[in-house]
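Please find one structure pasted underneath; my questions will follow.
Note that one protein chain is taken out, while the other chains of the complex remain in position.
Chains here go by letter, A and B, matching the order in which they are written, and residues are numbered from 1 within each.
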Amino acid sequence: MERVLSKIAEVTSDPYAYVAGLKERKNKKIIGCFPMHVPEEIVHAADLIPVVIWRGNEPVTWGHAHVPPYDCGITRSFVDDAVRGKLSFMDGFVFHIRQCLQAGEFPFIMERHFKPAYQKILYLPAIYPGDPTRDFALKELESFKTSLEDFTGKMISDDSLKKSIEIYNKNRSLMERVYEIRRAKPEILKAKEVMQIVWSSMLMPKEDHNELLTELIKGMEEKSVKAQKERIKVIPVGCLCQTLQFDILDLIEDLGMIVPDDDLYIGSRYFANPVNLNGNPLKALADRYLTKTPLCPTKGVWDIHWGDEAIKRMRDNDAKGIISVRVKYCPPHTCYYPDFRSKMAEEGVPEVMIEMEHEIISLEGVKTRLQSFAETIGGV
Amino acid sequence: MDVKYKVNRLQTTNEIRPLVDKHWADLRTAKERGELVAWASGPTFIFAYAMGMKCHFMAGYSAYCGGIGAGEEVLKVAEMAGDLPETCSYHRLHMGMGEAVARGIPINPQAILPMPDLMVAGRLCPEMSHYAEGLHRRFGVRVLPIDLPAVANIEDMPRVREFVYRQFKEVVIPTIEEVCGKPFDYDRMSEILSVLKKVATLRNQCWEFFKDKPSRWTLWDYGVSIAPVFYLMGNPAGITYYEKLLKELQERREKGIPAIAPDGEKYRLYWDGWLPWAFLGKFMRKFTPHGAVVLCGRYPWEFFPHPELIDPEHPVESWADLYYGMESHLVYTFSPKGTIDLIGKLIDDYSLDGLIMFSSKTCRVMNLAQPEVIDVLDKKYGIPGVIIEGDMIDSAMISDAQIETRLQALYEMIDSRRR
Partner (left out) sequence: MAIVVGVDVGSLCTKTVILDGDGGILSYDIMRSGHYYKGAADESIESALKSAGLKKSDVSYILGTGYGRGAVAEADAEVTEITCHARGAARLFPEVHTVIDIGGQDSKVIGIGDNGRVINFVMNDKCAAGTGRFLEVMALALSVDIGEMGDLFFASKEKVEVSSMCTVFAESEVISLFAQGHKKADIAAGIAHAIARRIVGMVGQVGLREKVVMSGGVAKNSGVVRAIEERIETRLLVPREPQIVGALGAAIIASERMSATIG
């Protein structure tokens, strides 16, 4: 277990170096997939390495000249990385530009300053009624597949796509198993470690990650931990497309709380629900996007309430409160948030919102919020 | 500033307010007359109009609220209801209006609209869906959501056009038929397009007067005249209005009257982004004393610049083609590439000296890559640009001192390049 965790910590502590090294070791091209909904399986089936783009670890510098200050952290950090040449190991990019307006900034900026060998824009539809949406989602994926075939000069067969889906599904079920054990014994991993595990899945070839997870799960199953009943269980929710600062996760735990489960992108949202392996694999991928990814404010949300989903997760885990992590300048989350908050108030669920920024994060302020929240739940 | 510049006001533009007021008044009182009410975002209101529904339009309503000075108080209600200040101000405006009615908070009665029987939420930008989702969650509004992707590469146009056309035919029309309880009125849609074609043609003739040096009118004059090519679509009063406007502009040309006295403009400018509906006067006072006149803009050019392509004989197809066709693709101007194409053409056609990129802090539709756009155009055409930050209706997002400084810097940059 320790070996796996330290390997994972190494991958996530410097993703730039890791991915650049990966490209050399595997002698394959790297395609950066902008979070959240790009079906990486298709890239994998094209014998390329899909990597989910991340929010960097440095303050924005040159990027200021390209995007406004009221864009979110990952937008600013990614553009900054790209124009500074920090991502020179990437061979291409895929952007689903319909998830939020900020994602629409990238293709043009990349073409001008990065000139990637491959670039694809997806217009995956929000979840809307009728056949046109369903058909168009499939068409988008077909066009994605064709563009990759044109790039590599090799056809992607249904069988190879199915094989890739299988590897990805395997990763999803292993990740699900990690979460299952964590739900039963939340003390077994630190919240930061869990986030690193999910993040490493976005960076590593899934085959390699699956091996690591298999070893990790064995260790987790064997290890017994002392239950810390006095700790208050809380569920972090939000942070829809980027890493949450590890310091915040550490703070939650330092203040006497514990995280048995989450509703975060670099968390349970990433691996939820496998792709159906029967029938047309592209159709199955379209189907997962439209019907099987967790409720996401970027996709159009009508019949279910995010608040209800979060409360269910909280109750299922016997947790006492919800910590909303809202990325500053994330319009989809921001538009939804007032209704999420009202739902918490209606149901009498303790909830606190942490605003997250790329650089100016006043950790002291976050601490006060989290500590007050723990005091509120703890009855001080 | 040696010369004392002053705006020469047009007479015809005084006639727009009654038309616009009547439109919104009709909508406010529609339910009393037993008429059905729709709300729309994206270019979908035409389908409701064709069925005789009274219909609101997201940006049009917001512009109207800003124009009548009701924005501030309605935004305040939204904030009190928990909406966050960084949220799209059009979104907040709608939430605020809904909350004010639901909670009985008094606001300007002209800003109140009846809740719709159907809300057609065309998702041109994601926020146009989010506000519908919010109204659905908070007030149980019935929403018909459709996707209208903003296309970033021209070669993607055909497959998106097909998707949009199918949604019009297979989703929008059947749903509106069901709500109205009668078959879709294709003839009425054709009529609306015929009127629109006439109005837009006249409007294009008016645009020619921006090419005059000095210009005969300003973008702000056109801004207040937008409704006839926008949500007053299909109303023949629009034809009369633009005929009159055209006549007045012709008279100005004959008499040599410029948009600003005494002798016309020193700087001919482009305006990117939304028009600042609540602050038109405020901005005018930042231009005129310097001899600056804003002539063209991305948003005001979105309203059917090619009326010759409007085909009333095939209304639904034509509607899809205007937005997603290979000859006309109105959605393309939201993308950086489309913007650059458009502005480049405007610079040539209207002899522009500089670019003002109005960047709304709460709306990113037109902010996309604005610094890049300035850079590309400066390199190609040698004209400078500045970004000014603000908002369409929320005064809390506007810092006067900052804007003054940047505009003045633009004037100075233009001067220095003339030397």
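Methods note: a residue touches a chain if its C-beta (ideal position, glycine included) is under 8 Å from a C-beta of that chain, and two chains touch if they have at least 3 such contacts.
Remember, it's a predicted structure, so these values are computed and weren't measured experimentally.
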Option touching the unshown chain, where B:N14, B:T29, B:S351 or B:Q402 are the choices: B:Q402
Subunit B residues that touch the omitted chain in the full complex: 76, 78-85, 395-402, 404
Interface with the unshown chain - residue positions in subunit A: 338, 341, 345, 350-353, 355, 357, 360, 362, 364-365, 368-369, 371-372, 375-376, 379-380
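Heads up, the rule we're going with is that only the chains that are shown with their structure count from here on.
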Rounded Å distance, subunit A centre to subunit B centre (Cα mean): 36
In the complex with subunit B, residue positions of subunit A that touch it: 65-68, 70-71, 97-102, 104-105, 107-109, 112, 121, 123, 125-126, 128-133, 135-136, 139, 143, 297-298, 300-302, 305, 328-329, 331-332, 334-339, 341-342
Complex contacts: residues of subunit B adjacent to subunit A: 81-84, 86-88, 91, 95, 123, 125-127, 129-131, 133-134, 136-138, 143-147, 149-153, 156, 159-160, 163, 166-167, 170-171, 335-337, 359, 361-362, 364-365, 367-372, 376, 387, 389
